[in-house]
Every structure is written in structure tokens, then in C-alpha cells.
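What you see is the complex with one protein chain gone and the rest in place.
A, B, C, D and E are the chain letters, set down in written order, and residue numbers restart from 1 in every chain.
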């Protein structure tokens, strides 16, 4: 009966998201024996100017590299 | 002093959201005796291509039905 | 297909939690017309020393009053 | 650079959790091409009296069946 | 190894967000002695019609004042 909530940066196509939620669900089911229908996945996009590591936004890191 | 965080699919009007947060707040207050001002509700929309059940996105389920 | 996630301070009995999740579910269903089975609620307790308002923990506020 | 946050019911061993986070990470990496080190997974347990579907806690559902 | 997740209302510039995530990271590092690189911050915006206090949305409160 798990909820899997993903936060990731934008840029995935609908098809990639579709594959991703399938892959995470399969991984959960295989690791735990849960029924697939009991697995919910939600995906939230966080813009690169709204995500930081060590105080630097991902946008700032990308601009420097 | 609760936080109530709702994830739902898009398509609600501002008026429906307004009714929803009121209804959830009233329900919380009635069930617990908390003061209304102590109840915060935030609502986040998750697109149907970003929400899956059993590995199928809601968008894919809707397209099949 | 909503997820309702509640953060609240400890001290509720199992019966109170049971009433609470029912009340929130009913409120959601009444406000949106969703099917009850589509509504998931999870409740997480946050200790009063781990919750702050204006920088003061709820534990500190309670100790002063 | 994803965060994967899992909410599940208790009862998994440390070994099962270990396999689960590995499996979710591998699934994410395979589906997106991200570097493994960029994938964080956190797992939170929600007791069966604190999780409801359709207004019934999982504890109540288990007690009836 | 903390994750700091912020929910706030819209209206901040990219520069303000950049300062905010830096300030939160520094505060965490100073208070705990953690390494800066271990601190991740994500910022999510919640519209004022999707955030309520005491059952009133922030949008409704702003319209009245």
C-alpha cells in the first residue's frame, strides 16, 4: 500500500514519465511482493532554480559548467 | 496545529478548491477540537501523466476507457 | 484520486485517528464528488519538539504557558 | 537529481528495506539515465491505524478480514 | 544528509530563491555541523487559491483586506 513520491527536475517527456512510473512500480512489487494495484506513484517537477545542493541552485551549477 | 497537504489531479475551479479547503478544515476541527486558525491546508496538483496506479498513468487509463 | 497527508502533533487515540480519516475522506468526497475508494489518507505525527512556529518549538511554547 | 520518498506500512526488515531502496534506485537510473549517486531515497513508515482508503484505516480493514 | 523542502506562495524572483536556498543551507550547516554538500533544498510554490488558514484561502484573505 505504498505511496512513492518522486521529485525531479523538468525535461522528461510524457513517455519517459510513463516508463519511469512503470519501472518504479515493478521495482517495488518485486522487492516487497505487494500487489501492483496497491502502488501509487506521483511525480512532481522542481525547476532547476528551485533546487539546491550545498546552497547552489542546479541552475547556477549548470550555468557555470 | 495540523498541516493537511492534498495531492490531486487538475481540473478543479478556484471555487471548488475554496470549498474543499473549507470542508477539510471543518472536518479536522470537528474530529479533533482544534482551533480553525491552527489548521493549514495546501493543495498541489499532479497531472494525470504524472500519477500512476499499478504502473499505469491516470492519463493512460483514461485514454483506454 | 487524491492523497491527503496530515502532519499533526501526537496524542490522538487510535479511535480519534479513525474518526479523523473518515471525516477527512467524507469531506473530500462531498466537496468533489470523488469516489470514496479513491481517497487515501496518511497521518504522520510530529513531536512538539520538532515543530516550530516563528522559530519557537511547540514544546517551548507549552512550557512557557 | 531525484528524491524518491516512499510511504509504506511497517513490517519490513532492514534487509528488505535495503533491497527496496536499491531496486528503486536501479529502476530510476535505468529509466532516466541519471547517475546512481544523484538518486536519494527516503522511506517513512505509516502505521496501519494511520492510513486509510475510503475512510477505513488499514487496521480496521485487516481486523474485518 | 538533510532534505529541506519549502512550500511557499509564488512571487519570488530567481535571485530571491537563490538567496533563500543559500540562507537555509547556511543555517542548517551552522546549526548542525553538517557538510554543505550534504544539504539539499527544494522549493515548491503553492498558489494563494490553494493554501488556506482556518479554512480561508490566502487569496480570499487578500481580497478582503
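Basically, a residue touches a chain if its C-beta (ideal position, glycine included) is under 8 Å from a C-beta of that chain, and two chains touch if they have at least 3 such contacts.
Just so you know, these numbers come straight off a predicted model, no measurement behind them.
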Residues belonging to subunit C that touch the chain removed from view: 7, 44, 46, 49-57, 59-60
For subunit D, the residues touching the chain missing from this view: 14, 17-18, 21-22, 25-26, 36-45
For subunit E, the residues touching the chain missing from this view: 1-9, 12, 16, 19-20, 23-24, 26-28, 30-32, 51, 53, 58
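The definition used in the following text is that only the chains that are shown with their structure count from here on.
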Result of counting contacting C-beta pairs for B-C and B-E, higher pair: B-C
Subunit B and subunit C, separation of their C-alpha mean positions in angstrom: 13
Computed distance of Cα centres, subunit D from subunit C, in Å: 20
Subunit A residues counted as touching two or more neighbouring chains: 3, 7, 26, 40, 42, 44, 51, 53
